[in-house]
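For this depiction, one protein chain was excluded, whereas all remaining protein chains were kept in their positions.
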Amino acid sequence: MTGVPLLRIEGLRVELPTADGILRPVEVVDLDLAAGERVGLVGESGCGKSMTARAVMGLLPPGARARGRVLLDGRDLIAMDEAALCRLRGRRLALISQEPLTALNPVKTIGAQVAEGMRLHFRLTRREAAARAAELLDRVGLPTSRFPLHLYAHQLSGGQRQRVAIAMALACGPDLLIADEPTTALDVTVQARTLALLEELSLERGMALLLISHDLSLVAEACGRIAVMYAGRIIEEAPSGALFGHPAHPYSDGLLAAIPQLQASAPGGGPAPLRPIAGEVPDLRHRTAGCGFAPRCRLADAVCHGSSPPLEARTGDRRLACFHPLAEAKGR
Amino acid sequence: MALYLIKRLAAFLITLLASAIVVFLVLEVLPGDPASIMLGVNARADTLAALRAELGLDQPAWLRFIRWLGGLVSGDLGNSYTYGVPVAELIAGRATVSVPLALGGMLVSALIAIPLGVIAAAQRNRAADLGISVFAQLAIAVPNFWFAILLILLFSVMLGWLPAGGFAGWEAGIGPALGSLLMPVVALALPQAAILTRVTRSAVLDVLGEDYLLTARAKGLSRAAALWRHGLVNALIPVVTIMGLQFSFLLAGTVIIENVFYLPGLGRLLFQAIAQRDLIVVRDVVVLLAGAVVLVNFLVDLLYGVIDPRLRREAAYV
Partner (left out) sequence: MSDAWIELTARARGNRKLVIGGAITAAFLALALLSLVWTPYPATRMDIASRLSGFGAAHWLGTDHFGRDVLSMLIAGTRNSVAVAVVAVGIGLCLGVPLGALAAARRGWVDELMMRISDVTFAFPALLSAVMITALIGPGAVNSMIAIGIFNVPVFARLTRGAALRIWSLDFVLAARTAGRGGLAITWDHVLPNLAGLIIVQATIQFALAILAEAGLSYLGFGTQPPQPSWGRMLSDAQTLLFMAPRLAVLPGLAIAVTVLGLNLFGDGLRDLLDPKLGNAGDGP
């Protein structure tokens, strides 16, 4: 990676005080994004990926605290006061969340909601903002001839609503767009189109994209690099092709093996059988000192149960947190 | 939108009509002869006959009903037997007390409840919230007429600041008139405010958990701006609905409070008419009050349709 990264997350931890003690949805995350780069953040529910997104935006749920540093162009977002963060949100960083229907205010028109950010950050008049909103909606595939600005969210389909959300996020030309499970609530056919749109927009505007999902295959298409999270930590990070070709962490391998394959690749012909990963994600309250994946890992030994492997750089632009990585020559 | 309006209008008119029928029937069902009920057992035969003729008792019930309805719509409600003046005049005069009282009660209760509810929601489970909840629980349990008496005890008997009853009249000037209405309005507003506080609190809490607030903040709005611009309208919907539904309780409260403070309003009129067996007045006042409740509920429905675009039933997908 050349130059100063646009976004540098250093030692991010998120703590949540509860009746059961202090929980850490995010144990430690270190991640860099260059300007214009598209990075995927993948993991099962509960691994901390959404919390990471919220921590970057400074929009953690009440009671939760972020520690560490999140540097946007060198400025630490965690140390920033709320007023300064408000100036950055929407303008330099934007967020799209999972449920398009509830993310849009049911009693406001889509035009007003897309225009809102621009009126706030650029002080545009209502008319100017409306014109720009129309352009944006047009760009995301909702031309105003068929989707006039005075429509409401409930009059649109799920995919259309998500596109409105994308238009809202783009409105002020952010340098970074965090998309938290943007296609999870959508039909399969619509998912591909939505992702393609995000990829296009990133290329077109030089906008960095942090794409968060539980679906590895989805992310692989759109992103150049993928980070895999498990139990609050990044356990592997590599260029997409390398990750798919030869995953080094047993968990990444497990994730890939769990993706259904259509082609015949088993010895006797026919598609390879699905190999699920045995066990369950550890409960937030019961994390141990050892590697979070150890209870489910077929390669785990005493060392793994004793301490958590640090995330270290490896060859081939890869980072890995594992004491017993898989051999390089595992093909797929 | 048009369809919604028409349906609500139809429901409104039907309920109005049904209410009138019920009122009419209840008084029809009274055992005995209305004229002798009104005049008493010792009335002379010719007075009785005259009253019966005036009441149209010689005509069939449905005809009397139609004529009464016609009178209601045109404003001719006949003459009160006991007061000797047209009922419409009587009601109009009394309304100048009851309407400000009821509206004042609604306004004051909203002014108290909405800010308290917002604070309680914002400070959820902390000291302010618990304090407000306690207040609401107490205020609901307190009978409004007792609260009124306590107010009189404090402000009239002990401090001598406000009159213990009676209405100075609008002619005496705004100051004295409002002075006589101050305690009544507060007494009326209290239980309503308690209920509304709880409703506001839960409506705001619902809104606070909504995703669109997160979206608004992600665009760069401050917490306060997000709540104000996006949350408020959504939170007000249930609050306004409950205010409308509570209107009938408000009217009942108005009637009692008028009696506590001896205010010459519709409530006192009703009671005096009941005491004097003036059935014409009783019938007309009751149907008026019921009509007011139905009207307010209709207006709330309309408001709902304006505020919440989801109700306008346009095509689902473009």
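Letters A and B mark the chains as written, and numbering starts fresh at 1 in each.
Keep in mind that, in the parts below, contacts are C-beta pairs under 8 Å (C-beta built on N, C-alpha and C of every residue); 3 or more make two chains touch, one makes a residue touch a chain.
Remember, predicted model here, so these are calculated numbers, not experimental data.
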In the full complex, displayed partners of the excluded chain: B
Option touching the unshown chain, where B:Ile66, B:Leu111 or B:Leu153 are the choices: B:Leu153
Which of B:Phe135, B:Phe271 or B:Tyr304 contacts the chain that the document leaves out: B:Phe271
Residue of B:Ala43, B:Leu57, B:Val142 or B:Leu303 touching the missing chain in the full complex: B:Val142
Residues of chain B in contact with the chain not shown: 11, 14-15, 18-19, 22, 26-27, 30, 137-138, 140-143, 145-147, 149-150, 152-153, 156-157, 164, 245, 248-249, 251-252, 255-256, 259-260, 270-271, 274, 282, 286, 289-290, 293-294, 297
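Please note the rule applied: only the chains that are shown with their structure count from here on.
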Chain A to chain B touching residues, read off their complex: 57, 59, 82-83, 86-91, 94-95, 97, 99, 102-108, 116-117, 120-121, 146-147, 151-152, 154-157, 160, 165, 168-169, 171-172
Residue ranges of chain B touching chain A (in the complex, touch as defined): 210-212, 214-223, 229-230, 233-234, 307-310, 314-318
